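See structure below.
A single protein chain has been omitted from the complex, and every remaining protein chain is retained in its original position.
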Amino acid sequence: MRDPAVLGLDPTPAAMGSPLVAEGTAALVAAAPALAAAVPDAAPARRRSGPHEVWHRFSRHRLALVSVVVLAMLVLGVLLGPLLWPIAIDDIDFSAMLQGPSAAHPFGTDDLGQDILARMISGGRISLAVGVSAMLVATVVGLTVGSLAGMSRGALGPVLMWVTDLFLALPQLPLLLLLIYLFRDTLKRIFGVEGGVFVMIVLVIGGLGWMPVARLVRAQFLSLREKEFVEAARSQGATTFHLVLHHILPNALGPVIVAGTIEVSSAIIAESTLSFLGLGFPPDIPTWGRILFDAKDHLDVAPHWALFPGAAIFLTVLSINFIGDGLRDALDARRVV
Amino acid sequence: MDEHDLRGLVADVKGGRLSRRGFVQRMVALGLTAPLAGMMLAHGGVARAEDVRATYKPTKAGGGGPLKLLFWQAPTLLNPHFAIGTKDQEACRIFYEPLAAWNNDGELQAVLAAEIPSAQNGAVAADGRSVVWKLKPGVKWQDGQPLTADDLVFNWQYARDPATAATTIGSYKDITVEKIDDLTIKVLFDKPTPFWADAFVSVPGCIIPRHLFADYTGAKSRDAPANLHPVGTGPYSFVEFRPGDTVRGERNTGYHLPNRPFFDTVELKGGGDAVSAARAVLQTGEYDYAYNLQVEDEILKRLEEGGKGRVDIVFGNYLEFLLLNATDPNTEVDGEKSSLKTKHFAFSDPAVRQAMNLLVDRKAIADYIYGRTGKASANSINGPERYVSPNTHFAFDIAKANKLLDDAGWAKGSDGVRAKDGKRMHFVYQSSTNAPRQKTQAIVKQAAAKAGIEIELKNIAASVFFSSDVANPDTYPHFYADMEEYAFNATQPDPTTWLLQYASWEAAQKSNKWQGRNISRWQNAEFDDLNRKAATELDPIKRAAMIIRMNDLAVADNVLPLIYRGSAAGLAKGLHAPRSGWDNDLWDIADWWKEA
Amino acid sequence: MGAYLLRRLLVAVPSLLGISLILFTILALAPGDPFGDMASNPNIPPEVRLALRAKFGLDDPVLFRYWHWLVAMVRGDWGFSFQSRTDVARLILDRVPTTLFVVGSSQVLALLIAVPVGIAAAVRPYSLLDKLANTLAFAGFSLPTFFTGILFILVFSINLHWLPFVYDADIQATGLAWYWEHVRQAIMPVCVLGFFQAASYTRYVRSAVLDVARLDYVTTARAKGLAEGTVTRRHIARNGLIPVVTLVALQMPAVFGGAIVTEQIFRVPGIGALLINAMLANDTPVVMAVTFVFACLVVLFNLIADLLYGWLDPRISFG
């Protein structure tokens, strides 16, 4: 199939199929950057830029648009929830154990008669915060390592990539579990009970999630630094710092943002898995994962207990992924070829 | 209850006015153990109860098909002297046997012994310094070798050698074993020992064959092929072992009891979690037996509705309790917190201790969390005569707690938290990570909040909490918290070691690398005195009175018993499996059978 | 090729050393010891626990212990499990067949789903099928495996009584029954793992194939008059799947490690279950050995991926 735009048919932007091509490669790059080099480059496509254009293209991705609405509602819900639903999360009421949804308890109650809606609101704050913060940690570390490795022409690049590969070779889940054993209390002492566990989980999930970002950024940098516009800026007397800050980084950011959205959702899943293995937040701090875990033994009589946190995780991860998908189309990872 | 009352009760049993079971229950309610009660009765000349073996119906060995056991913890080794946890001990009991074991009534039941030693038959010395065991004749190892007194002497030598690093060393290191003849040994104690039924009995008593282990003692013990390929005297002989997964055995055709065992093969599968183990027995009937179902009774009841099996609960001495730190966990003295040189700012005040006791809703905890698997227990702090109904032993009374605290000068601050002399009532309450325990924490926390006490909950992974790591401040003996909750299971039926956890000299401290047994650091002169006396008191009834007194002293103060916990197991419909609260679940696996 | 292989292996040595040092240090610093169970047993005197600690060298300095471990490892001694009092190598070897069977089958299942669906979606991008596949794929990795696992058990074991949910590594049956039982008990763990993997593989396949579907030689193939099916099979799929093959190779170690949860739920006695149990019991030698095996797997599969790539793609040569 030849794309008319690739043939030079249309001097105006946004080659019809190029986002698709781009998406394919970006996913691969995100997954296994080593492979990216082997995927043949597509012909340069024409495209627009600017926030309006990004929004224009993003808004054409209907699922992504719906996802933004869903995610916004979830975020607003957990942020404003306590104002609208001021019930304590740990009010034990043995007379109301394992009740299904009702007016008094819209999401029902758990086996201590605690209100699930209140726990969901409180847990959502933590779950979402974990996801976003872990993503930020992973992205910042990944950007730093990746850009250093991508710009270095000396020994630093290979060394950094060796370290990256080393971290990739470490078994993630076991290490996650071990680190949590190890640092839980040091951090708890510094940041307090909730804060400590939060900081630790974020650091550990983010700290083990930066490698794909680093490889992605490095791959982007390696290709971008050879681009003619970078060479042009260099030939005009730009310093390396200027090149990175003004030319390379802004152009590398698109795929990083997309990778970041994926990171958010995988962090949320990772947190819930930690809860499942008994290593997440303490039981009296509900997170969506923790609530789901607590509910698992009562699935047959109190399915509502699992349904709400399960649906919340599902919707969040799903919508974040769709938003990432939409962003990928909108930012068009192949923008610079 | 003093010595006199106890003697009266023993007489009642003897005269048929009180059932054996009733007596045992009362003793248990007083903080004694059933075996101790059994020994009291034996000492008082009361006849032994009916042998559990009498309920065994099958008339021939074999033909019962496979017996499938499901353990949510998987056994990792099969040498009884190395067994670390219950799971390993249980697995060993399929192949290995002791001289005698404890039945659910707390009585000794002979296994490899020809008879149970007693003062009456002269096997137990009057000075309490020796006991003679006679072996049942004709017992053969599964490889055909005969079982002799040499094997017993060997087991003693094997286990007492520190280089072997046997976990049973405690039962053997202070005794001497002499061979009298091929089927008789004499166990010598270096001081009068009231409780003689430890070595060669029950869990630490499983006997391994000398001819397979003689070359692998001391440091070489880990190389023994038989560590992974057990050859015992038990009802089933070894087929296969995958550490951490499965143990498989087949019927021992040369077993020393007639018509036993019933099943042709036995399979022990490990792994997973307790709830799904319960499901596999109670709901789907895939397995015949599920071990140690530490699951809320609510769930167990629901699973039982499946009709494929039932939950069997036995009570040993498994106590869930809450400790109030007598020392200050927040002040560091000489590099350690919770030092004996400090006093807890609040728990040194008796009013606070009493208030805490009133704030624990044991009934709610028992009813809503443990159900049939636990009984609320306060173990009598108000007097010796009220042992009829456990419900009267404790109270949950927030108003009274508030009054006590008000009277003691702990005034509520603007944030609703009480304080005195600038010290806020903020307690850290720690325990191991375990769902029922965290729920208990939540319940206590809520009640405490209503009395102006702020509680911060903390839970630590069990592997850390119970580890012996000196460097880790989160282990339970460090007790770097104001309150902590855990359960203790007295696998030894004699309370001597159990009571050491309240003795002053056992206080866990840096100086003893936190290996001391007294975790709460509670100190009481009367208790210490009684404890020393009881160690050598040979009259079980006098000794029982001392023990009851010691118990009363401890639980009135810094120890808040919560739940007397039973051990629940899932049994398939029709499975007859005599279990004992005082021994492993598989203590009598030879007598297991299943209705067609 | 030989030189390339040798070079890659040489490069792997410092990586493995680095990994093992990191792992060992973390493990050595980790709190707890394997004798925690003894703590709740008042019958075991504290000195026994201390003696055991000393016996297993737990009180030695970390570097000293690492050196010992390394020397032993080089000699082929994988260590001695505290918990099982047996050689770690034996424990691991015991688990390998089961893990290979379950994880292997789940990977096969994942690919059996992902490849056709991914290709079909890529060949007709933005069609209804594509959107459906996309949504299902997202749904697939939006649900944590522990949740789907429990759901499966409730539906297929508890309610329908179709499948057993306790995995039995060696079934006492012969002939067809043996195979049947194995298949029955493997269905749920394999499906849970397989669906999860299939979800992400579908996305990869789709993107990789999409990249290829627009290349000139595909048009050339069409211009030759080849039927659409032939074009897809011979020219699109073959090229598009090259990166996927290597991707799958690279994912394998993660899959082994990620199977921990599934193995836990279904009691599959695999390496993942061994690891988590060893970790909960602080059985350092086992944890160390297993994590190191995982690390070796990563390095090995990286190499395999590279070699596979070279083999599948004639453009790559190993100079």
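Letters A, B and C name the chains as they come in the text, with residue numbers starting at 1 for each one.
Definition applied: contacts are C-beta pairs under 8 Å (C-beta built on N, C-alpha and C of every residue); 3 or more make two chains touch, one makes a residue touch a chain.
By our rule, contacts and distances are computed from a predicted model.
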From "Pyruvate ferredoxin oxidoreductase gamma subunit", "Na+/H+ antiporter subunit C", "Heme exporter protein D" or "Glutathione import ATP-binding protein GsiA", the hidden chain's UniProt protein name: "Glutathione import ATP-binding protein GsiA"
Neighbouring shown chains of the undisplayed chain, as defined at the top: A, C
Of C:68, C:161, C:184 or C:238, the one touching the omitted chain in the full complex: C:238
Interface with the unshown chain - residue positions in subunit A: 1-2, 4, 7-11, 13-14, 16, 40, 44, 46-50, 60, 227-229, 231-239, 242, 246-247, 250-251, 335-337
Subunit C, residues in touch with the chain not shown (by the definition above): 3, 6-7, 10, 124, 127, 215-217, 219-227, 234-235, 238-239, 242, 312-315, 319
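Going forward, only the chains that are shown with their structure count from here on.
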Chain centre separation (subunit A, subunit C; CA means) in Å: 23
Rounded Å distance, subunit B centre to subunit C centre (Cα mean): 40
In subunit A, residues with contacts to at least two other chains: 181, 296, 300
Residues of subunit C engaged with two or more neighbouring chains: 31-32, 158, 264
List of subunit C residues in touch with subunit A within their complex: 14-15, 18-19, 22-23, 26-27, 29-32, 122, 125-126, 131, 134-135, 138-139, 141-147, 150-151, 154, 158, 203-204, 206-211, 213-216, 218-219, 242-243, 246-247, 250, 253-254, 257-258, 260-261, 264, 275-276, 279, 287, 290-291, 294-295, 298-299, 302, 305, 309, 313, 315-316
Subunit B residues within the subunit A interface of the complex: 275, 295-296, 298-299, 302, 364, 367-368, 433, 435, 438-439, 441-443, 445-446, 456-459, 461, 464, 473-474
Of subunit A, residues touching subunit B in the complex: 90-92, 94, 97, 111-112, 181, 185, 193, 278-279, 282-284, 294, 296-298, 300-301
